[in-house]
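For this depiction, one protein chain was excluded, whereas all remaining protein chains were kept in their positions.
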Amino acid sequence: MDYASILREIEKEINLNQTRGQVASYIPELARINPQKYGLHLACMNGDDFHLGDHTEKFSIQSISKVLSLSLAMSKLGVRLWQRVDVEPSGNPFNSLIQLEQEDGIPRNPLINSGAIVIADILVSILDNPKKDFLEFVRLLAGNDDIHFNEDVARSEQDHGYRNYALANMLKSYDNLHNDVEDVLDFYFHQCSIEMSCAELAHTFLLFANEGVICQSKKRMLTRLQTKRVNSLMQTCGFYDEAGEFSFLVGLPGKSGVGGGIVAVHPGEYSVAVWSPRLNKKGNSVLGMKTLELLTTKTGKSIF
Amino acid sequence: MDYASILREIEKEINLNQTRGQVASYIPELARINPQKYGLHLACMNGDDFHLGDHTEKFSIQSISKVLSLSLAMSKLGVRLWQRVDVEPSGNPFNSLIQLEQEDGIPRNPLINSGAIVIADILVSILDNPKKDFLEFVRLLAGNDDIHFNEDVARSEQDHGYRNYALANMLKSYDNLHNDVEDVLDFYFHQCSIEMSCAELAHTFLLFANEGVICQSKKRMLTRLQTKRVNSLMQTCGFYDEAGEFSFLVGLPGKSGVGGGIVAVHPGEYSVAVWSPRLNKKGNSVLGMKTLELLTTKTGKSIF
Amino acid sequence: MDYASILREIEKEINLNQTRGQVASYIPELARINPQKYGLHLACMNGDDFHLGDHTEKFSIQSISKVLSLSLAMSKLGVRLWQRVDVEPSGNPFNSLIQLEQEDGIPRNPLINSGAIVIADILVSILDNPKKDFLEFVRLLAGNDDIHFNEDVARSEQDHGYRNYALANMLKSYDNLHNDVEDVLDFYFHQCSIEMSCAELAHTFLLFANEGVICQSKKRMLTRLQTKRVNSLMQTCGFYDEAGEFSFLVGLPGKSGVGGGIVAVHPGEYSVAVWSPRLNKKGNSVLGMKTLELLTTKTGKSIF
Partner (left out) sequence: MDYASILREIEKEINLNQTRGQVASYIPELARINPQKYGLHLACMNGDDFHLGDHTEKFSIQSISKVLSLSLAMSKLGVRLWQRVDVEPSGNPFNSLIQLEQEDGIPRNPLINSGAIVIADILVSILDNPKKDFLEFVRLLAGNDDIHFNEDVARSEQDHGYRNYALANMLKSYDNLHNDVEDVLDFYFHQCSIEMSCAELAHTFLLFANEGVICQSKKRMLTRLQTKRVNSLMQTCGFYDEAGEFSFLVGLPGKSGVGGGIVAVHPGEYSVAVWSPRLNKKGNSVLGMKTLELLTTKTGKSIF
């Protein structure tokens, strides 16, 4: 069955009126999103595009940005990166301090908050204009200059980000944060505030389906080995303490964000982004998970 | 490059005289294994076989058996299985009681000891002759009747298995073990004592590369969806607290055992078993990990 | 105000018809106790006795026995005891395995289950007839031969004691249990099954008010220093994770049991035992705690 037909089937099967799950409410900018929003964009390596619903409407990518900051840090720092952050699943909620203390300030992986804050610290150290340079990196991957921070979201995150302040200070106490806490978190809150549409996310993440090369420009951003690492990390650590469930249901490397977005990658085939703001208790989009499960079940293709 | 050439290269690059890692020593039967043993067997779905070294010598499969007992339980019980064991990476050593207590007696996944003991309990409940029936299931997958328990190993495990007795009693205290502790552990220690060669393991695990159908006999043992689940669990949970590292280095679903064996599966392509008794600190074979890393790097093919 | 008057006041203030708390129900022998039972016995060092209610009715002393087994082990083994068990408050429920694993098999203190099982192991090693010798030790302290194990209770504990089996096997895996699990737990379940009345308990615990000398016979059982240690341990560890609350409300070293008994000691003054079967969520007698709080508030005397 072709992707167009599959998407039509998904459209029929997904019940947009279902009300399971809650829109993230810890900051007003996220709380006020219309919970009925739903979009999907599938970008194939051969250039074909398929989509549903609000696929061109921008939303807050939140933790999805962690894959992008990790990629930039890997491309700059290489394997030295792994001296400061590990590569194992955490088995704990995304913002847990417990494991960080038990493991002496080395975050379990770069896709939980503590690990992403270490990555942010690295980027603040090595980039000339951290926020500007990171945004340009994202625009380059997306092939699109119309991608921006949402300053209101960044400010709200800062005002409510006590847990992240705690994590950053904890890292600092273990000497695993080299810049000022404020500078690092300013960068981190901005990276999370980036707004992109499903279409933009799907095109950006094609990089990871294409062994580290931007499909359109043929520009290599990551080595094959680095790309394998990013995909492997998304596979084992991309969904907080629901990584196993996602791997199990969907069978693709992916990453979710509390804005309701999920991206997933089928190496050699396609990348897909889906958006629906209602989150389950683990913080992952209810309809996003369901949609991707239907997609890989109907195509009969996953990495497994 | 073809598999035969790649295996010749691996043979040259692997240093069998290296002495990193320790042979498992908690029972005498494992402690006395020659640490220089090394074997590899790669079985393709098209029927081709490639191998190195001691690939027909039998060894103790230990935790690799957890994938087989899980498969049998899934084929019998279906999704009801997941009421008693979760599917998430543990982020903790394989025999940890901490997480079991924190999570009220529901093991994190069926590939850590506590989870495998719950699976053993299920099989003891539903099989007529649990040990005999399980052994026949393994023989059926392997297409080979010359597969046996090692009674000495089973007895030694029982004599030294205090941690497993602790886990089983803990499960019992949470009412997540329905049979007698002794009966369940007798089954569990026997399943772990099975001896198989790399050749036998590779042929057995072809099932998971072939969507649940035995390649030779065309007999379906698991549904496609169940096979996806097993592979997904191996991917995220197959290597204790080194699952991320294995996923990262090798990029295939797999499972290791303290006997020094590792099996890995490339869905749609092949299954491979490797054996080298020296283990790293996480309990995984040093040369086994290295061999599989070389294999997927040289073939340029992993699931990512 | 004299003790007799204070007890009359307490009798008036304690509402025996209150229904907060639950009688322990994990074994039938405890579950069937009349929740209205209430007794108090205060034994002064000068030989005076004061009492209320069911003070001569025997009940299951349960964890109160841990102080007595510890005392016997200390008197036999001296300071070598502390190589196998620590002296710090646990900050965790009495039967937690988490801390035992985190601290490599050394129990936090001898008054939590894991620690008491180590003490039981020591007594099984050094006593000729462990159960008989221990019972005689208790009778000697009590000055009373009419003290017995309840075999039904011991058997029920054994049948439902999965958590204790888990603890014992865990200790064994750390090589901190030298005898067979069954032998040690048989002793342990028997020690907990001893039945004594408030009157008997109060006279037994006078030892700890009298610097280690039995008041009646003048026989020294513990050195002054050892007695200080026992009292100190009761003070900091006698009430599971409610030790602080008891110290706070009552201000005396003491020990509770799930049979609803509590003993407390005012060094140099008196010992007191109280019994009421309804337990709060932490496993301590609701009216027992209240009674002792009233006692030390009204006498205006605690150790603080």
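Which chain is which? They are A, B and C, in the order written, and residues in each are numbered from 1.
We adopt the following convention: a residue touches a chain if its C-beta (ideal position, glycine included) is under 8 Å from a C-beta of that chain, and two chains touch if they have at least 3 such contacts.
Please read all numbers here as calculations on a predicted model, not as lab measurements.
Colleague: What are the shown chains in contact with the chain that isn't displayed?
Modeller: Contacts of the unshown chain, counting the full complex: A, C.
Colleague: Which is it among C:E88, C:D145 or C:E182 that touches the chain not included here?
Modeller: The single option touching the absent chain is C:E88.
Colleague: Give the residue, chosen from C:E136, C:D183 or C:E245, that touches the chain omitted from the document.
Modeller: For the chain that is not drawn, the touching residue is C:E245.
Colleague: Which chain A residues would touch the chain omitted from the figure, given the whole complex?
Modeller: Missing-chain contacts on chain A: residues 96-98, 101-102, 162-163, 165-167, 169-170, 172-173, 181.
Colleague: With the missing chain put back, which residues of chain C would touch it? List them for me.
Modeller: Per the touch rule, chain C residues meeting the hidden chain are 86-92, 99, 108-109, 224-225, 227-229, 231-233, 235-237, 241-245, 247-248, 251, 253, 267, 297, 300, 302-304.
The working rule: only the chains that are shown with their structure count from here on.
Colleague: Is the chain-to-chain touch network here best called a line, a ring, a star, complete, or other?
Modeller: Topology of touching chains reads as a line.
Colleague: Quick check on chain B against chain C: do more than half of the interface residue numbers occur in both copies, making it same, or fewer, making it different?
Modeller: same
Colleague: Of all the other chains, whose mean CA position lies farthest from chain C?
Modeller: Taking each chain's C-alpha mean as its centre, the farthest from chain C is A.
Colleague: Which one chain sits nearest the middle, judging by mean Cα positions?
Modeller: Looking at where each chain's C-alpha mean falls, the closest to the middle is B.
Colleague: Report, in whole Å, the distance between the mean C-alpha point of chain A and the mean C-alpha point of chain B.
Modeller: 32
Colleague: Could you grab the centroid distance between chain A and chain C? Build each centroid from C-alpha atoms only and quote it in angstrom.
Modeller: 55
Colleague: Between chain B and chain C, what is the gap in Å from one C-alpha centre to the other?
Modeller: Each chain reduced to its C-alpha mean, chain B and chain C end up 47 Å apart.
Colleague: At least two partner chains per residue is the criterion; list those residues in chain B.
Modeller: Counting only residues that touch two or more other chains, chain B contributes none.
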